[in-house]
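Structure first, then comments.
Yeah, one chain of the complex is gone here, protein chain that is, but the others are all in their spots.
Chain lettering (A, B, C and D) follows the sequence in which the chains are written, and residue indices restart at 1 in each chain.
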Amino acid sequence: MTTIQEAVPRERAAVRREALYFAVRNGKLMTGLTIVLALLLLGLIGPLFVAAAPNEYSVKAMSPPTGEHWFGTTTFGQDIFAQFVHGLRATFAVGVVGGGIAAVIGMVVGFVAGYVGGLVDEVLNMLTNIVLVIPSLAVLLIVNAYLGIRSVAVQGLFIGLTQWPWAARAIRAQTFSLRTREFVDLARMSGSGTGRIIAREIAPNMSSYLFMTFILLFGGSVLIASSLDFIGLGPTEGVSLGLMLQNANQWSALQLGMWWWFVPPGAAITAIVGALYVANVGLDEVFNPKLRET
Amino acid sequence: MRRYFGRKLLIYGLTFFVAVTVNWMIPRFMPGDPVASMVARANVTKPEAVEAMRAYYNNLFGLDQPLLTQYANFWGALLRGDFGTSIWLFPTPVSQVIGGAVPYTLALVVPSVLLSWVVGNQFGAYAARRKLLDNTVLPVGYVLTAMPYMWLAVLLAWALGVIAGLFPVAGGYSFSMRPNLSWTFFLDLLHHWTLPFLSLFLVALGGWAIGMRNMIIYELESDYSTYLSALGAPARLIRRYAFRNAVLPQITGLALQLGVLVAGALVTEIVFAYPGLGSLILKAIQNKDFFLLQGAFLFIVLGVLIANFIIDIVYVVVDPRTRAGMAGAQA
Amino acid sequence: GGPSTPTGPAPSQGQSQGAPADADPNQLPRGETLYTTGTQWGPPANFNPIREWDSAVGTKGLVYESLFHYDTTAAKLTPWLAESGSWTDDTTYEIKLRPGIKWSDGQPFTAKDVVFSFELGKMETIPYHNLWNWLQKAEAVDDQTARFTFSTANYQEWDFMLYTRTMVPEHIWKDRSEKEVLDGINENPVGTGAYKFLSKDQDRVTLQRRDDWWGKTALNMEPKPRYIVDIATPSNEVAMGLLLQKGLDLSNNFLPGVANLVQGNFGLTTYYNEPPYMLSANTAWLVPNTAKKPMDDPAFRKALASSIDVKKIVEGVYGNLVKAASPTGLLPQWDKYVDQDVVAKSGFAFDAAKAKKLLADAGYKDGDGDGYVENKDGSKISLSLIVPSGWTDWMESARSIAASAKAAGIQITPDFPDFNALVEKRGKGDFDLVINNERQLSNSPYTYYEYLFQLPIQKQQNTVNFGRYENKKAWDLVQQLDQVKTDDTAGMQKIISQLQQIHLDDLPVIPLWYNGLWAQSSTSVWKNWPAEAGSAPKTPAVMWRNWLELGGFETLTQIQPAAS
Amino acid sequence: MMLRLDHVTKVFRIGAFGGRTVTAVKDVSFDVAPGEVVSLIGESGSGKSTLGRLILGLSRATGGTITFDGRPARAGKDYYRDVQGIFQDPFSSFNPVFKADRVFAMIKESYHPGVPEGEWAERVRTALRDVRLNPDQVLGKFPHQLSGGQLQRLLIARALLLEIRLLVADEITSMLDASTRIDVLNLLAELKTRGLGVLYITHDLSLGNYLAERTIVLREGAVVEMGPTGDVFGDPLHPYTRELLSAVPRLHEDWADAEDPGTCLYHERGASGGLLEAAPGHLVACARSKTC
Partner (left out) sequence: MSLQVSELRVHYRTLRGDVRALDGMSFELGDGEILGLVGESGCGKSTLGKSLIRMDGRMRHVGGRVVLDGRELPIADDRAMNDFRFKEVSLIPQYAMSALNPTRKIRRMVGELLRSRGAALDAAELERRMDQVGLPREVLDRYPIELSGGMKQRMVMVISTLLDPSLLIADEVTSALDVSTQKAVARALLGFRDSGYVKSMIFVTHDIALTHHIADTIMVMYAGRLAEKAPADALVKAPRHPYTRLLVDSLPEVGVRYAERRLEGIAGSPPSLLDPPPGCRFRARCPLAGDECAEEPPVAEVAPGHHVACWKA
C-alpha cells in the first residue's frame, strides 16, 4: 500500500489525469466508445436529416440499397434507413431507461443493504435473491402479455424492474468492503447521516464501478428489449431495432433475399452492445492498475 | 453446512412462493378476460349459448369463486401437479402440454449451457494466456455475447439451412420420422438439434469466454500465483491453479446466467420452430392462453430454482472457501 | 426425443396391405407423404370433431366425415356419407345413407348414428345447439334412412348443417357426458373417413390412409398421399423456410412476398400464376360502430368508405396477394348473387374528392382548420381503428386506412390492443372502428347477411353484427332468405338484391378486400395442384378446418406424385 | 471522571441470521480522566478496537454502560464535539477520491456552519501549525500525495478544531515509520498536557509504555490486568502480561521465556470472575479465569 505512494505523481488531480492518460491510450475503450457514440449520434441527429417518416410507404417497395434509399426499402416500401435511425433512438432510449432504472434500484438496494447491514441487509438480500433467480424474461413475458406494453418507456421500466438484482449484489459487496474503511467512520464522526455518507463518501468512491455497472445494464436492457420486440411484446407504436428485426423476420425478409432489411438492425444491436462491453473491459483496465501492464 | 442449505432452501422456497403468487395475481388483476376470448373463438351465435358457455368455463377455471378460495385452490392444484387446462389447446391439461415440450427444451438448454460453459471457460483461459489471442480472438467473444439470440439464429437458419441446405430449419426431428430407438432417428434428432443448439451455444460461449478471461487475469495477478512463480513453478501449474480458482466463481455465474440462457433458448426455439417451451410460450401469448403461460412460467422458475440449488451444492463441494465461509461467515 | 402417442390401430395394419416401402415403419416414404402446414400452430390439442375450431388437422374431413360435401365451383351439395337427401314436404327432410359404410372399428354406420350426431346438439353448450330451435325431431326410419322434422324450415341453414356437421359413432359416444362431448380429447377417434391418426407429437400429426375406406368403391375416389403430415409451424416465415427447403408440399399460411417466389424459379405454384395468386376465402370488413357518433350517420359511413384506398393496401401491404372486395363484399364465388344494377347505382369506390364532398354535403366541415372535419355540432372527430396487436398485415392495413382517411379529412388513429382486449371491446361495442373477417365462404350468402344484420342487439355481440346496426327490415329479409329453398336461385337473388340495396345505402360495414385462400404448393413431390389454368383441379387446396368438405378433400384425390 | 465504562460487554452475532455469537468485549470497566492517557494493550483480536468503537458510539454495547460526563455516550453531533477517534490506517481514513482537507470542510459544515470562510481557513491553519504541519504543504492535496505521518496529523488537527476532550487513538502509529511514529506520539503527549484525555490503543507495549499514565491489558475481551503503567510494566502480576512483555523484542536484551504460571495466584484471594486489587490501583484477574 505504501509502496505505490512514491511512484504516484505528485501533481493535483493526478488520479483523474492518470485515468485519462490511460483512457485515451486504451484501444478497447476508444474503439468501443467511438462505435457507441457514432451510433448514438446517428440516432440523435439522423432523424432530423431523414425526410421520410419511418413507417411511411414510398413508391419503391423491396428495393435494395440505392443512393436514394441507403439501406433499401421494406416490403411495403418503407425506407429502412429512416427506420434505422429512429430505431436507434428507441434502442438507446430503452437502454437508458432500463439500464438507468435498474442501476438506480440496484444502487439503492445495494447501498442500503451493504451499508446498513443487519436485518435490513438480510431482507434486502433475500429480495435480491428472489428477483435474481426468477428468470426475468419469463416474468417480462407474463407481465407484458397481460399489460400489452405500448411504449418504449414502459418497456424500459419493466426491464429495469427485473434487471437490477445482480447490480444490487455487486454494489452491496463493494459497499460492504467500503463500509469498513475508516473514512466512513470519520464521516460519521463529522456528523454525517447515513444517506449523506452513502451519497458523498461511498458512491463517489465507486463511481467507476457504478458507471461500469450501468454500461452492463444498458447492454442487457437493449438485448432483452430486442428479444421482447421479437416475440411481439415490444412497443406497439414507433420503431425500434428489435421491432425492425421482428418485422423483417415476420415478412420473411431473408427468405425473400432482402438481407438489407434484416441485417442492419441486428448488426446495430450487436455493435452497440458489443462496443459497450469492449469499452467496459477497457474501462476496467483504465481504472484497475493491475490490469494495465503486461 | 446444514444452516447454509437451510438458508438456501428458505430463499428458494420464498422465491417459489413469490413466483407462484405473482403468477396467480397477474391474470386476475390485469385487464382482459381469458374466458371472453375462449367463448369468442367457439363459433357460438346464440346469446343463451354464449352465457352457458361463459358460466361453464368460469366454473371450469374456478373464476367464479372468492379470490382467497381461488388462491388456495390454485396452490392445492399446483401441489397436485395440476396447472389447469390450456385454453389454446383446450382441453389438454397444461401439465401435459408442457410435458410434451420440456424434453426438447431440456435437450437444447442443458447441453448448450454446459458445453458453452466448458468451452467458453477454456477459450477464455486460453485467451488470457497470450496477448495476441486476447486481442484477436476475444473481440469475437464480445461480438457473440452482444448478438441478440434470434438474430444469430435467423442468420444461421438462413445461411446453413435455406442457402447451404446443410441443416433443417424447423422441427425437432424429420417430419418423415416416427420416434423410435434407432441410430437413424437419433442422428435425425441431432441433425435438427444442431442449429438451435449452435446459436444458443455461440452466444453463451462468448459471455463465458469473456468472464473467464477477466477472472483468470485477476487470478494470475493474485498473491499465490506470484508466490508460485517466485518459487519457479512452471507456468503450466500456475495456470492450472488459476483456472481452477477462476472456474469457481464461474459456477456461481452459471447460476446467475441460467435465467438469461433459458430466455435465450425460448427465443431460439421460436426461430427454429423447435417444439419446446419457447414455441409454446409464444403461442400462449398470441392466443392469450394464460394458464399455459402460467404453467410454463412456473415450470421455468422451478427448473431454474432446481438448477440453482444443484449449482449451490456443487459449489460447496468444489470450493473449500465456501465451507469455511459458512462456518465463520461475516454477515 | 419427444413423446409420441400413436393413435389408432397399430401400424402393422398398413403392412398387411402389402404396400411398398414398408421396410422401416418409422420412416415415411417421401414420395407417398404429403407435408402440409398452416392450420395448426401448436401441438394437436384434441381429436374431437365437435370442436371444429381447434381439433387436430383432419379430425373433421379426413377422420370424421359429414353427410355431404359442398362444391364451391358448382355451388351445390355433393352427397358424401349420404347417398341422397331431399325435402319430402316443406318441413320434412329425408336422408338416404350409402350402404356398406363402416366405422373404422368395423361397426356399421347407420341412420341411428346420424340421428345421434344431430341430437348431440340438444346439449346446451354444443355449438349447433340453436339448430334445435327450429328442428323438431330427428329419427331413424331404418338403418339407411334418417328423417328430420322442422318447425321452421330454414333451408339455407340446413344445407349448411348438412355439410358442416360431422357424424360420430353412437356406440362410442352415447355414454359421454356433455362435458366430455364438448371438452373431451377423444383420444382414439373412430370415424368413417379415409384417414386415421398414426401419431402425434408437439409439432405435428401424422395421418395414414385407410385402404378399406368406403369411398374407394362408392365414390371411386382415393386420396393419393398414403401419409399426411401436418406440421405445426409457429410462424409464417418458418413455413416459408420449409417450403423453400422442399420439406413442405402445401403451405396454407399467409406468406408475404410469395409472389416473388412464384414468379421466380422455386417450384412453387398457387391457384393463379398472377395476382391475386390465391382464391378468396373471406371478406375483410371495416366495421364502424353504428351506435356511436358520427358512425351512426350513413352519410358519414359512405364518405368513410370512399376515402379508403383499398388498392394501396392490396398492393402495398399484401403485394397483390389479395383482391379488393366488391362493394357488396360478396365473395367472387357468389358473383351470381350480386345485383349489378344495385352496385352500379349505389356502389362506392375510392375517391378522396368524392369522400370530401360527401362529408361536406352531410355537414361535416373542418371548422378549426386542422385538416380534419368536425361533427355537425362542432365537436372533434377522432376515431380509433383497432386491430389485434401482432397481426402485422392488418396493422399495416390499419395504418394505410388512417393515412387515406386523413387525405379525406377524417381523423383515424390506428390502435393495436391485444387480441383479448380487442375481443372484449368488440363484444361490448366499446370501439369506433374495427376490422373483421370472421365469416368464411359457405354454401350461401345467407351466412354473410346473417353476420351483417342479425338482431336483436345483445349487451355482448360476440360473433355477429359487431357494429350494432339495427335494421329490422334487413333482419326480416335475412330470415326470409333463410327460408328460401337453396335451389331457388332466383328467389334468393330477389331477396339478396334487396339486402344489397340496404347494405349499400347504409353501409353498416365496409368491405375492404378478400382474404386469400392461402395455398402455396411445391411441385417437387406432388403435382397437379389446383390451378386456374388448363385441366388442373379447381378445388381449393387447403387443410384448414371446415375446408376439407369444401373441396379440400377432393384436392387430395387429384394430386399426383411428381415422380409418376 | 470524564469517561466511564461500566461492565461493558459486546457480543457480535455472526453467521446466517445471527446464528452464532462472538463475545468481543467481556465485562470491562475503567475510566479515563481529563489529561490522562490510558493505553489499551492486547494481542490481535483481544477486543481493543471493538472497545474503541463502542466508546465512539460507532457500535452499540450489548451490556453495561458507557458514560461521558455522566451522560450516556451515544453517537451524535453533540457527542462528537467532545469525543473523536483516529484509526490505525491513515490512508483509509481519507476518502481517496477527494482532497485530504475535505475533512475540515466536513466538520465546518456540521459544527461551525456560521463561521465565515476566511476565519475558518485561519483556524485550520492554526490547527495545522499546532500539529507541526506546514499548511501550505498539505492543503489542497489528495491523500495519496501526503505521507502517512502527514495524514495522521491532519486527523489530529481535525480533532483539535472541535476542541475535543477525549481522543480514542486506535493503533494510530502502526502504519508509520519509526521516526514518524515518534513524532505522532510526542504530539499526543503534548495534547495531554492541554487537558485532553486519550485512550491509546496499541499492541506495541513499548509505545503504550512511552505515553500512558495507566495501562490496561486485554485478553479475549476481558481485562487481565490494569494499573499505573509503571506498576504494570515494572511488576507484571498476571502471567499473560508477563508473556506479552517477554515477547517484545528489545534492543539491548535477549528474549526471555516467561515462566509457567503454575498454580493460580489469586484464586484463593477471591478474584474469580472479577478483578483483584493487588496493589493500590493495580488490578489483576485470575490467571486461569476459564477454569477457576
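One rule holds in what follows: a residue touches a chain if its C-beta (ideal position, glycine included) is under 8 Å from a C-beta of that chain, and two chains touch if they have at least 3 such contacts.
All figures in this text were calculated on a predicted structure; none of them were measured in a lab.
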item	value
Residue in contact with the excluded chain [from D:40, D:73, D:100 or D:245]	D:245
Residue of D:121, D:139 or D:182 touching the missing chain in the full complex	D:182
Absent chain, residues of chain B that touch it	222-224, 226-234, 236-237, 241, 244-245, 248, 318-321, 324
Positions on chain D where the hidden chain makes contact	43-44, 147-148, 177-183, 185-186, 189, 203-207, 209-211, 229-230, 233, 243-245, 247-252, 254-255
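The rule is short, and it goes like this: only the chains that are shown with their structure count from here on.
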item	value
Euclidean distance of C-alpha centroids - chain A vs chain B, Å	22
Computed distance of Cα centres, chain D from chain A, in Å	48
Interface hub residues of chain B, defined as touching at least two other chains	31-32, 158, 162, 270-271, 282, 286, 288, 331
Multi-chain contact residues (two or more partners), chain D	17
Partner chain A, residues of chain B touching it in the complex	11-12, 14-15, 18-19, 22-23, 26-27, 30-32, 131, 139, 142-143, 145-151, 154-155, 158, 162, 210, 214, 217-218, 221, 255-256, 258-260, 262-264, 266-267, 270-271, 281-282, 284-286, 288, 290, 293-294, 296-297, 300-301, 304-305, 308, 331
Residues of chain A that touch chain D when the two form their complex	1-2, 4-5, 8, 10, 12-15, 122, 181-183, 185-192, 201, 204-205, 207
Chain D - residues contacting chain A, complex	17, 53, 56, 58, 75, 77, 80, 84-85, 87-89, 91-98, 103, 106-107, 109-111, 140-142, 144-145, 147-148, 155, 175
